[in-house]
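Every protein chain except one is present and positioned as in the full complex.
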Amino acid sequence: MAKSAFLKSSIAKKYWMALTGLFLCLFLVGHLLGNLQLLMGNNTEAALQFNKYALFMTTNPAVKLLSYLTYISIIFHAVDGIYLAIQNKKARPVAYAMSNPSKNSSFSSRNMAVLGTVVLIFIATHMVNFWYKMKFTDQIPLQTISVDNGMGGKQEFIITADYGQSKFMPKEQLDGKNLVQVGNKIYITKPIKVEFAEGYKDLHKVTYEFFKSKAKLFNVIPNEGLVFTLFYVLSMAFLGFHLWHGFQSAFQSLGINGKFTPAIKVFGKAFSVIVPILFAIIPIYIHFISK
Amino acid sequence: MSAKKNININLKIWRQKNASTKGKMETYKLDNVSTDSSFLEMLDQLNEQLINNQQEPVAFDHDCREGICGMCSLYINGRAHGPDTGTTTCQLHMRKFKDGETIFIEPWRSKAFPVVKDLMVDRSAFDRIQQAGGFVSVNTSGRTIDANATPIRKEDADKAFMAAACIGCGACVATCKNGSAMLFVGAKVSQYALLPQGKVEATERVLNMVRQMDEEGFGNCTNTGACEVECPKGISLENIARMNREYLKASVL
């Protein structure tokens, strides 16, 4: 019975929560390091660096493998968590008339399911707004650069990885007929479809526009960029509370509780404060500070 | 010593005739309770009053009244064994309460601990977990090796003792928001895991005890740590971690 129970037993569920949770913590670090590049400002070089990084992250096979692991972890962590929450609810069919849990446990530890659900909702919207657009649509334009045409006007050039000698390609050439964009690549359609050049999806611009948008959300709420910024900051607060308990809890679940525990706890608390704050700084910076 | 004085209190107590009927909270007033009384002596006083008024006394579990048998329970003012930490209900004293205070008294709430009557619950789930593996399989011949033949590190012996100090009262389950019994099971698994005598059957023990625990309908541990805070014997969360380790070893290796 031993091996089969390993997937079903209460303790096994703890392991899986812990392992997936800790893996997601690692993901958070990676994701954060990449995103912090957004703080380099709203200029072509900064944007290019960020967009190149984004391209790498969506195409590198090793990163791909990691990203699949991340998706699985999120799904498993969420499903297992919800399942546990339901089971745990059932373990106490009659509630106490009077309960005073703040005397014996932290707010975070008692509300992991709620906090996790909010984080999950955040992840869903976040992915719809960026990840989905980036991966599955051509809604994200390629990054361009505006160059003085010597006649007092400006011309838009798409920045490409290799375009003859130049790194630029005039934007008007990408007419959607002879030259078309598929993903981040530009193809010549006639006489046969041939790869012509590779650009960079301008995720940087999309991100900046997202948080700076003055449009009305759902045609009602003005200044949707501010709403998005606040939503992101709030979500990061929820993430912080989730991590506050989750990080050190994972070690306990994996059976690590001993002389390193105080250090793990301190590190976990630092992690749960610093990581979400750094994440939250990005929309704040974009919305309020950047040009 | 606190000055001797008497207080008047209001009590809100769960009354339930038996396992198959529904219960509800009832209100009682009790005057002249000595602050030197233990909490259970206060309930004795209430019962004396109820009997004298031709009412039915409140059923509650209690036996040794010195904090070791684990029979007493009670969720008092929203906490297992009341407001004091490291204390069983029988060692809680009325000096911890104020004159005029309203005190809520409820039974342990857990699917695995059904209410038997009023404030009494059935904790035989714990016995069944113990029967599933909480022992060393040695016959009582008295012809085992000499007690000092196997030295045991003092640190291990002390830790095993601290785990074995569990009184099986069920406060961990009662206080856990998930109704989890892992502190109880972890303590038992740990006691044996720390001693050479227990290592031989360590694999079967942890697998069987955890299986039984799950079958009894206890919730899952989410490491809130409430059990450790409310445990009258100060059983450490380390014991749950050790059980997790033992389970991992037993399952994977």
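Letters A and B name the chains as they come in the text, with residue numbers starting at 1 for each one.
Definition applied: a residue touches a chain if its C-beta (ideal position, glycine included) is under 8 Å from a C-beta of that chain, and two chains touch if they have at least 3 such contacts.
We take it that contacts and distances are computed from a predicted model.
Trainee: Any idea which of "Fumarate reductase/succinate dehydrogenase flavoprotein subunit", "ABC-2 type transport system permease protein", "GntR family transcriptional regulator" or "Peptide ABC transporter ATP-binding protein" UniProt assigns to the chain that's been left out?
Mentor: In UniProt, the chain that is not shown appears as "Fumarate reductase/succinate dehydrogenase flavoprotein subunit".
Trainee: Sort by label and list the shown chains the missing chain touches.
Mentor: B
Trainee: Of B:L11, B:I105, B:A132 or B:A171, which one is in contact with the hidden chain?
Mentor: Once the missing chain is taken into account, the touching residue is B:A132.
Trainee: When the complex is taken as a whole, what residues of chain B touch the one chain not shown?
Mentor: Residues 1-2, 17-18, 34, 36-38, 40-41, 44-45, 47-48, 51-52, 54-57, 59, 61-71, 84, 86-87, 90-91, 93, 95, 116-117, 120, 122-124, 126-127, 130-148, 150-154, 157-158, 160-161, 164-165, 167-168, 191-192, 195, 197-198 of chain B touch the chain absent from view.
We take it that only the chains that are shown with their structure count from here on.
Trainee: When the centre of a chain is set as the mean of its C-alpha atoms, what distance in Å lies between chain A and chain B?
Mentor: Once rounded, the distance between the two centres reads 45 Å.
Trainee: For the complex, which residues does chain B have touching chain A?
Mentor: Contact set of chain B toward chain A: 12, 14, 25, 75, 77-79, 83, 104, 106, 109-112, 175, 177-180, 182, 203, 207, 210-211, 213-214, 217-226, 229-230, 237-238, 240-248, 250-252.
Trainee: Okay, in this complex, where on chain A does chain B touch?
Mentor: 1-3, 5-6, 9-15, 84, 87-88, 90-101, 103-106, 109-110, 112, 245, 249, 252-258
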